[in-house]
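Removed from the display is one protein chain of the complex; every other protein chain stays in position.
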Amino acid sequence: MAGKKVIITGVPGVGKTTVVNEALKKLKEDGVEYQSINFGTFMFEVAKSEGIAQDRDQMRALDRTVQKRLQQLAAQAIAQIPGNVLIDTHASVKTPKGYLAGLPEWVLREIMPDIVVLVETDNDQILMRRLSDETRMRDKEGSRSIAEHQQFNRSIAAAYAMVTGCTIKIITNADFLLEQASQNLAETLR
Amino acid sequence: MAGKKVIITGVPGVGKTTVVNEALKKLKEDGVEYQSINFGTFMFEVAKSEGIAQDRDQMRALDRTVQKRLQQLAAQAIAQIPGNVLIDTHASVKTPKGYLAGLPEWVLREIMPDIVVLVETDNDQILMRRLSDETRMRDKEGSRSIAEHQQFNRSIAAAYAMVTGCTIKIITNADFLLEQASQNLAETLR
Partner (left out) sequence: MAGKKVIITGVPGVGKTTVVNEALKKLKEDGVEYQSINFGTFMFEVAKSEGIAQDRDQMRALDRTVQKRLQQLAAQAIAQIPGNVLIDTHASVKTPKGYLAGLPEWVLREIMPDIVVLVETDNDQILMRRLSDETRMRDKEGSRSIAEHQQFNRSIAAAYAMVTGCTIKIITNADFLLEQASQNLAETLR
């Protein structure tokens, strides 16, 4: 059987790496293996091998057309990897100019993932933190902006589902509930 | 004039069938006719006639490529139906692996609907139920998960609108307000 391509995403600070590591450990015990790759790192390797960039700073300076071609080349290479592959990237990236699609159409159409996972913090927890926090203004902004980013990620993930036919799995990584989140991810990857 | 293709969706338990039946009754009185079809049933008929499946259990076991081809064949057949057609399906389907697009791109591009209707329960009602309920944890989860599913449906419907140019009509089926919901749907279908 051909392997699964699963894309795993989450806003910075959500604890994605810990959840992934726990889930992969569980799966290994059951004999299910996944190769983990980071989309950004993978793209940089492609850029180096094509002589387009020597270090990661140069990556950011590339113009839009070159960047697009690189993304597509990386996606094509990922699509060729045999077996189960877990691809770490972002549903969307927050930049000073606004949210950028982590998986633009030309990447999605190459990878055609089976599942896109959104690891999220609980909005209720954000709210609790917001209500209880002493340094009010800063945290208030922070909480709202995490909620906004997570909502944007869900929206763009819905568009990803339409184009690829993949499922969108939302996994909440609540405080003290890492075990539950990693169990949930393991079942999704199985 | 060519007929309209309208897709009607709603999460399980929202009362979609009742709203549709009432709306179609009203329209019939005014001489407006719609042929109602269920996308899943229609797809199964296509599968039978193509010798791909004999019963609906076999449908679920089909591999992804075959399922995709079946969906496209069904959509092509629906596009050929003359007159007004009301297509009953889901904006998205909740599965153990996450939300699945009810109308992936390869279905949408064949049907090119005029309107996609989302029949929704009122989120305020979900909240009321949540606050008043005694068996707290279970209902809390339930209410949150309906709200999440409805929100995902709106997001994916937005993507459907971009690809097809259809309108997305949100119709709230509130308690005791069936008359209003069915009137609203009748006006949308007229």
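For clarity, chains are labelled A and B in written order, and residue numbers in each chain start from 1.
Just so it is clear, a contact is a pair of C-beta atoms (placed from the backbone, for glycine too) under 8 Å apart; a residue touches a chain by one contact, two chains touch by 3 or more.
This structure is a prediction, so every number in the text was calculated from the model and none was measured.
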_For chain B, which positions touch the chain that isn't shown here?_
114-117, 154-155, 157-159, 161-165, 167-170, 187-188
*Residues of chain A in contact with the chain that isn't shown?*
64, 68, 92, 95-101, 103-105, 108, 148, 151-152, 155-156, 158-160, 162-163
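Here, only the chains that are shown with their structure count from here on.
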*With chain centres defined as C-alpha means, what is the inter-centre distance between chain A and chain B in Å?*
29
